[in-house]
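Let me begin by presenting the structure, written as structure tokens, before commenting on it.
Yeah, one chain of the complex is gone here, protein chain that is, but the others are all in their spots.
Up next, chain A:
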Amino acid sequence: MEKKENVEEVEVLEAQIQHLQAEIAELQHQQQNQDKEMTVCFKGQMLDALLYMFAQKQDDGMVLARLKKEVEDLEEDLRWQSQMNGIRMNSCTKKTLQSSGSKLVQQICVSGHCSELIFQVEFQLTEVKHSQRSERMITDLNVVMDTGDLQNFSSFLSGVEETMDLLLFFRTQRAFTDRCDDRRRTFQHFQKKYPSVVSLPGGCRSEVMTVNHPKLPGCIVFIHWSVEVSREGQVTPNIDLLTKIPERALQLFPSEAVGCAAEAFHSLLRILGPEAAMESVIRAVSLSQDA
């Protein structure tokens, strides 16, 4: 009799175990799928926090405090990296596409901005671990940028997508925005220093600065400062001078200085550098005494 009961109990338990095992397998599968959607790494304080949430042990908020400290350290670290790299990251999501033994393939989407330029980059990262080192490779690179007013950037972008050169994209983007920021600073400096002569019709970020004497509204000198990006990613600023003087004025006062102003400006640029060359033009136009 006793024996029979035992056998029944064993059977019930065995069935229960089987059921639990199936349930666990299902949950593990669900977790794996979830992980593929967004991989969260549990290590160090993160693991402690996770275990704490399971166990609900009393620990006087130590887990919370330690995690908080680590989050603060990460914030500080991120501020540092953003400042040094000149790039602010807004989001980064990772999906696992393939994970088998030594090979890991992830779909990564990164968005952020570099000065005023907003970017969104998507790519696949393949990581293959060998005994000593791991090999990392980028494929399927896709860059989205608002390049409406950046014609010279688009040929570079298509080149980058073709060659999967993610690092080059960010290096060039940084160099490009640095040069644009130089231009903005210089333009703003002159506008502040010579408010009656210098104006920025397209705003401080545009390529054009106009210089004209308030008493000669028809005679305008344009400083055209563009930042060119080659397909290879070389960034070069280009500064030109253009003049707009009424025909009639030129007929009445034929001036050689106006005719070859652009060329003369280029030699000034070579000798003095952009800031000083522009300042001498501004002074000449404003008929400043010490020009």
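The rule we apply is simple: contacts are C-beta pairs under 8 Å (C-beta built on N, C-alpha and C of every residue); 3 or more make two chains touch, one makes a residue touch a chain; residues count from 1.
In this section, contacts and distances are computed from a predicted model.
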Protein name (UniProt record) of the chain left out of view, among "Ribosomal protein S7", "NADH dehydrogenase [ubiquinone] 1 alpha subcomplex subunit 13", "beta-aspartyl-peptidase" or "Centromere protein O": "Centromere protein O"
Full-complex contact with the absent chain, from A:13, A:97 or A:204: A:13
Residue among A:103, A:171 or A:244 touching the omitted chain: A:171
Those residues of chain A which, in the complete complex, touch the missing chain: 2-3, 6, 9-10, 13-14, 16-17, 20-21, 23-24, 27-28, 30-31, 34-35, 37-38, 40-41, 45-46, 49-50, 52-54, 61, 63-64, 67-68, 70-71, 74-75, 77-78, 80-82, 84-87, 89-94, 108, 110, 112, 121, 125, 135-139, 141, 163-171, 174-175, 232, 234
